[in-house]
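One structure is given below, represented as structure tokens, and several questions about it will come after.
Removed: one protein chain of the complex. Kept in place: all other protein chains.
Moving on to subunit A:
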Amino acid sequence: METDNGPEVSTLCREIQWLLQDVVVEAEQRGEGVVKLRAEMDQLYILWNQRIEKRKPFQYIVGCEHWRDLVLCVQDGVLIPRPETEKIVELVEEVVGKDEGLREGLWADLGTGSGALAIAIGKVLRTRGKVIATDLSPIAASVAEFNVKRHGLQDKVEIRQGSWLEPLEDAKGKLAGLVSNPPYIPSGQISGLQAEVGKHEPRLALDGGENGMDDLLHLCEGAASMLKPGGFFAFETNGENQSKFLVNFMQNCPKSKFQDVRIVADFAGIERFVTGFCQ
């Protein structure tokens, strides 16, 4: 049924511990010997069975993902934020640390999914700084909205449903920063993905067209008109090939408006991100 070998025992053991962590209601008084659960035992059994038999992602089972210092709700139909993507927040922190103007500016997260990047960046910005996050999927938009409220950031982060830059007409040329983790997997590789991803996560958030770069290129072109001079962008890519292609594209296209375009690797050493500034 699956082309991969499935999760390792040690991984499953850790997941079971976390499942219990999430399901046990913290007792007011310890030592009573009574443990309150948020779900019935047989319900837990069904859930875990889905994890093992159906290879349902653990994060969908418990309904949340721990990402940076945030706990984000996720459900079927919303991409589970990846650990690699945490790095984009660090890159933004670095940039706004050097330029307070950017910290007070308007930012955009395109294809926000659960709202992870938008929320984390919203927490980095100062009083006047704001984030607008867009997503084509209504489910993603509503989950992101929920997560924003959960973190009490309604005044800082605004969710708009729509395709990429379309809901941002009013912000044209005004953005201090633009980040995105768009779908970048080549269509041909979707069927061979790890079962947790290929069979459960939304294709809309994964499939980047024939060479995986449809959306990345669309965003690069859009970024030039959306960013204000000195504005910062960061995109996540599939790795070395896509990153190099993008850098080449941005530096050599005749009407390029970008500078300091560079590639940043993730912790696994894969050239994962492309960042730069608008001239």
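Heads up, the rule we're going with is that a residue touches a chain if its C-beta (ideal position, glycine included) is under 8 Å from a C-beta of that chain, and two chains touch if they have at least 3 such contacts; residues count from 1.
Note that contacts and distances are computed from a predicted model.
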Legend entry - Which of "Cytochrome c oxidase subunit 5A, mitochondrial", "WD repeat-containing protein 74", "Peptide chain release factor domain-containing protein" or "mannose-1-phosphate guanylyltransferase" matches, in UniProt, the chain that is not displayed: "Peptide chain release factor domain-containing protein"
Legend entry - Identified contact with the non-displayed chain, of A:Q50, A:S142 or A:Q194: A:Q194
Legend entry - Residues belonging to subunit A that touch the chain removed from view: 10-11, 14-15, 18, 57-59, 66-70, 79-80, 82-84, 86, 181, 183-185, 189, 193-194, 196-197, 201, 205-206, 236, 238-239, 266-270, 272
